[in-house]
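Below you will find the structure I want to go over with you.
Heads up, one of the protein chains got dropped from this complex, but the rest are sitting where they should.
Chain naming follows the written order as A and B, and within any one chain the residues start at number 1.
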Amino acid sequence: MTSRDLILGRIRAALGDTGTVAEQPLPRRYLSAHAPADDPAALLDLLHRNLTDYRALVHRCTEAELPSRIAELLAARGSRTVAVPAGLPDGWLTAAVGVEPLPDDGSLTAARLDAVDSVVTGCALAVAETGTIVLDGGPGQGRRLLSLVPDHHLCVVRAPEQVVASVPLALPRLDPARPQTWISGPSATSDIELDRVVGVHGPRTLEVLLVTV
Amino acid sequence: MSDTFLGMPAFPQAAARAVRDRQLRANLRHATHTIRDKRARAVAELPDWAELRSAGKAIKDHTLRHLDRYLVQLEEAVTAAGGTVHWAADAEEANRIVAGLVHATGTTEVVKVKSMATQEIGLNEALAAEGVTAYETDLAELIVQLGEDRPSHILVPAIHRNRAEIREIFADRMASWGRPAPEGLTDSPAELAEAARLHLREKFLRAEVAVSGANFMVAETGTLVVVESEGNGRMCLTLPRTLISVVGIEKVVPTWRDLEVFLQLLPRSSTAERMNPYTSLWAGTTRGDGPSEFHLVLLDNGRTAALADQVGRQALRCIRCSACLNVCPVYERAGGHAYGSVYPGPIGAVLTPQLRGTASPVDASLPYASSLCGACYEVCPVAIDIPEVLVHLRERVAEQGGHPVERAAVAAAGYVLDHPAALAAAERLAGRTRALHPRRLPGPGRAWTDSRDLPEVPAEPFRDWWRRNRT
């Protein structure tokens, strides 16, 4: 007998008593959101607050200002090199003069990225209630290691279309076939005396640019 | 479970030693109280917490009830997504599978994401015996590994260490495992975290194989979910060519949608955050992104035995948030090591005896390692009635024939309590002889009178007062 058959057999034997008991429907009486899902301005404020609360650096700008804001933020950190995921909108880095873009064609290694100053990405969506941005490898988001190895991650969120209120509203908009990374603030640990310290292995600085029209 | 824990003393002796350790008690008190209050605030933010909790409980119960079906569905989905599924009936088989997979890659090193399941099966020791070094990459696990220590908490395995002790371990031990700790390292948590970052980075960059667990597996989509804070999980799940995840069979949930419940319950209950910094979700392999080979090892190792117990099976709902540890007054004073298992605290006291049985002294003592105060049940995000399971397991221990004196006492009391006249006579006798009662008792009663006086026995029991005054 294979272990597969053994385990499945043990499970069926263990559940022998449950067959006769009628099953109740799953209670899903929880809320689909805790914030008003139909007030984009309030949602954006909430996202901003929650991101800040977990020590992401949050900025706002308009679509037109985006290239210059990205350039400013990279310059403020003194970033010389920036990883560029495939599909990042062309205009985003045009104003960043003096910064060397490293477009990812699938060949950037972790070792190379370890020496890169920053990475600029978009996102799949952001969750206001939890202060979370979700990357799913779509255009402008890149392979997972891109937003992981460099120490500075600058992420652009477009409001209102990419902002959802809650986790229950986020999941149906995401494709389970894609690998996802949900990011809520910079890397952190509570391992020393259960106190939160920011900055371990992931990017120690997470900057989020909230872009409105 | 791991051999490390065999031959442990029973809980009361180990706990008594821990209680006398002032430093340990101070460390635990500080840490558990910090997180306890934060959890309460994080939970209070959600007005529908009770509804989320009952949904979490119901989803898990439903899954367990159809566990065979969901595991088969999961296997199909993972396979379709490019992964390979293995089934391990016990620890030995799981270790053998993992060692074989590592050998096949030709490497002798693996990086590990913190995982309870791999600790439970003693994977690191098993790999070491096969010439493979496993590097723990979670900060607390690193502290434990470098300190040649044992984990004492589900979420924060080094909770028994304070920052000064951690600094010492890093300064003394990092060099023999790889990059040494920076000169002049202080005990500031930020500096300690930085030391870990530097020490582990070289290991991440060269690792070819990673081993992880998972918090959830989705049958419908073949998705695995790892919830973490530091980014070591992302490193392990993303950089190596081969990823091996060892996951208990009870971690499956039916649908993608079900994650909406657990991704709300878990972070608030465990680290007391609205959301933990990083959550990774993946199904099988993805071309050009992350590992090109993915293996899922589904682990039984006693879980089906727990599933067979009508009262005990609710422990399989556990999502390992550790909230029950953080509120437990016994855990707070006894520490995690006294539980003699990788699963300490209230959940350990109900899970370990079900996974390992109740034959050894420590396992037979675990169901009694609780005052039944109910704080664990109150905070448990999947509403495991831990006191109910504890009492149920006590029955199992009592029935296996331990505690002969106690058994005789219960039998004698049973007679008296079913005969009110005999009870009244016994009460009166106690009242008449009360001047003779000693302050300290011999034998088993000493455990009471070591720290407490006996109550003064009243001159007459209530029964007699009633008869004199009201009849």
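Here, a contact is a pair of C-beta atoms (placed from the backbone, for glycine too) under 8 Å apart; a residue touches a chain by one contact, two chains touch by 3 or more.
The criterion applied here is as follows: contacts and distances are computed from a predicted model.
Chemist: What is the protein name, per UniProt, of the chain that does not appear here: "ABC transporter", "Fe-S oxidoreductase", "histidine kinase" or "Ribonucleoside-diphosphate reductase subunit beta"?
Modeler: "Fe-S oxidoreductase"
Chemist: Please work out which displayed chains the absent chain touches and list them by label.
Modeler: Displayed chains contacted by the hidden chain, ordered by label: B.
Chemist: Which of B:V19, B:V72 or B:A99 sits in contact with the chain that's absent?
Modeler: B:V19
Chemist: Which residue among B:A44, B:A190 or B:A430 touches the omitted chain?
Modeler: B:A430
Chemist: Footprint of the hidden chain on chain B, which residues?
Modeler: On the chain B side, contact with the omitted chain comes from 11-12, 15-16, 19-20, 25, 310, 329-330, 333-334, 367-375, 377-378, 388, 391, 393-399, 406-407, 410-411, 413-414, 416-418, 420, 423, 427, 430, 444-445, 447-448, 450-455, 457-458, 460-463, 465-466, 470.
Quick note on the criterion: only the chains that are shown with their structure count from here on.
Chemist: What's the distance between the Cα centroids of chain A and chain B, rounded to whole Å?
Modeler: Each chain reduced to its C-alpha mean, chain A and chain B end up 29 Å apart.
Chemist: Which residues, counting only chain A, touch chain B once they are in their complex?
Modeler: Per the stated touch rule, the residues are 2-4, 6-8, 10-15, 17-18, 23-24, 26-31, 34, 50, 54, 106, 110-111, 114, 127, 129-132, 137, 143-145, 148, 167-168, 171-172, 176-203.
Chemist: Under the touch definition given earlier, write down the residues of chain B that touch chain A in their complex.
Modeler: My answer: residues 27, 30-32, 34-35, 45-48, 51-52, 54-55, 58-59, 62, 64-65, 67-68, 71-72, 81, 87-89, 93, 137-140, 143, 155-156, 158-159, 162-163, 166, 189-190, 192-194, 196-197, 200-201, 204-205, 218, 220-221, 223, 229-232, 234-235, 237-239, 249, 256-257, 259-261, 263-264, 267, 271, 273-283, 286, 288-290, 298, 300, 304-305, 307-308, 310, 313.
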